[in-house]
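One structure, as structure tokens, below. Some questions next.
What follows is chain A.
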Amino acid sequence: MGERMPKHKRLLRRVPLVIWLTAVWVLLWGTFDVGTLFFGVLVALLVTLLFPLPMIRTGMVLRPLPMLRLIGYLAWDLVISTLRVAWQAVWHRRSAKAGIVASTLRSDSDHVIAIVASAVSLAPGKFVLQIDRVNRTCYVYALGLRPGEEDSVRREMWFLERLVVDAVGSAGQRELVRGDAG
Partner candidate 1 sequence: MTINLTVAFAIAVLYSVGFYLLMQRSLMRILLGIVVLGHGSNLLLQIAGGPPGRPPMLDIARPEEMTDPLPQAMALTAIVITFALTTFLLALAYRSWTLLGHDEVRDDVEDRRIQRLEKRLEAGEDEDEDDSTEDEPAKEAAQ
Partner candidate 2 sequence: MSWTDVLSAICLIGGALSCLFGAIGLLTFPDVTARLQAATKPQTLGLILILIGTGVQLNLGYATGLILVGLFQTLTAPVLAQLVGRAAYRTDSVDRDTLIVDELGERIDREPGVR
Partner candidate 3 sequence: MTVLVALPVLLPLAAAGLSLALGRFADVQRILGLLVLGVIIADAAVLLYTSDQSGPVVLQMGAWPAPFGITLIADRLSSLLLLVSSVVTFAVLIYSIGQRITDYGRERSSTTFHPMYLMLCAGVSLAYLTGDLFNLFVAFEIMLSSSYVLITRRTTSTRVRAGMTYTIVSLASSLLFITMIALVYASTGTVNLADLGTKVADLPRGLQIALALLVVIVFGVKAAMVPLHFWLPDSYPTAPAPVTAVFAGLLTKVGIYALIRTQTLVFAHSETWDLMLGIALITMIVGALGALAQNDLNRLLSFLLVSHIGYMLFGLGVYNVVGLTGVILYVVHHITVQATLFLVSGLITRHSGTVALTRMGGMAKATPLIAVLFALPALSLAGVPPFSGFVAKLALLQAGIGSGTITGYAVTAGAVLTSLLSLYAMARVWTRVFWGQVKAPAPDPDPTDELVVGTASSSRPMLAATGVLVVSSLVIALVAGPLGEIAGRAAGDLMHGEIYRTAVLGGGSGG
Partner candidate 4 sequence: MFGFVIAHLLVAVLLPLVARRNTRAAFLIAAIPPAAAAVWLLARTPQVLAGQTMTETVPWVPLIGLNFGFRLDALALVMTILVCGLGVLVLIYADSYFARGRGDARRSAPLLLGFAGAMLGLVVADDLTTVYIFWELTTVCSFLLVGQAGISRESRRSALQALMITSLGGLVMLLGFVVLGETAGTYRISELIDRPPTGTATAVAAVLILVGAFTKSAQLPFHNWLPAAMVAPTPISAYLHAASMVKAGVFLVARLGPIFEAQLEWRVPAVVFGLATMLFGGWRALHEHDLKKLLAYGTVSQLGFLMVLFGAGSHDAALAGATMLLAHGLFKATLFLVVGMIDHQAGTRDIRKLSGLAARQPWLAAIAALAAGSMAGLPPMLGFLGKEAAFGAFLTGPAGAAVDVFLVIGSMLTVAYSLRMWFGAFGTKPGLAPTSVKPADLQALIPAGLPALAGLVLGVAYPVSHELADGYATSYESVGKPAELALWHGFNLPLALSVLAVAGGLVLHRVRTPLTAWRNRLPQPLNAQRGYERITALLERVAVAVTARTQVGSLPTYLGIVLVTVVAIPGSALLIQFTVPDDLRAYDNLLQVPLSLGVVLAALAVLRAHRRLTAVLLVGVIGYGIGGLFIVDGAPDLALAQFLVETLTVVAFVFVLRRLPERFSQADSSKAIRIPKAIIATAAGLFVALAAIGFSSARQAPPEASQYFMDHAEKGAGATNVVNAIIVDFRAFDTVGEIAVLAVAATGVASLILASRHERRRREQTQQQEVRK
């Protein structure tokens, strides 16, 4: 974090954010023409220049196909989990049990850990209650957990981690995840 990047590289780093913000602008207006795009870029630049964020070495690479796979998995999980929890809400009510399971991830990156935590937290039933960043451990709360299912939770976390790393992770992280998961 201490060393400074060359200027052009730093500017380059801002490009994804500018694109995202321009996209937001255009989506908000709902008009797809040059004018909107032009002002979108203008606004995006204005915002990124006026309120700069610290540079972060992520080594992130966006891979479209694995990304779609991740999104697909999450969408599926969302629907299934919702049905499951709805079932529990109506039929099990007060007798619903739960557990907090520690799951140590392999990637040592804020990004990956955060995205995995978010991903697992998106659908009902599970969420990351506490992260131990230094030890790369997520404490996952799982609703409807039955005794002995702790390991399935950990497996699911690893699976998710792999999906995430496949979608956005650096080459090194992919290495790490594949190596472990085999």
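In this section, a contact is a pair of C-beta atoms (placed from the backbone, for glycine too) under 8 Å apart; a residue touches a chain by one contact, two chains touch by 3 or more; residues count from 1.
As a selection rule, all candidates are chains of the complex that A comes from, given by their letters.
A quick note: this is a predicted structure, and the numbers were derived from the prediction, not measured.
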Q. Looking at this complex, which candidate touches chain A: 1, 2, 3 or 4?
A. 2
Q) Tell me, which parts of chain A touch candidate 2 in their complex? A) 24, 26-28, 30-31, 78-79, 81-82, 85-86, 88-90, 93-94, 96-102, 117-119, 121-130, 139, 141, 143, 145-147, 150
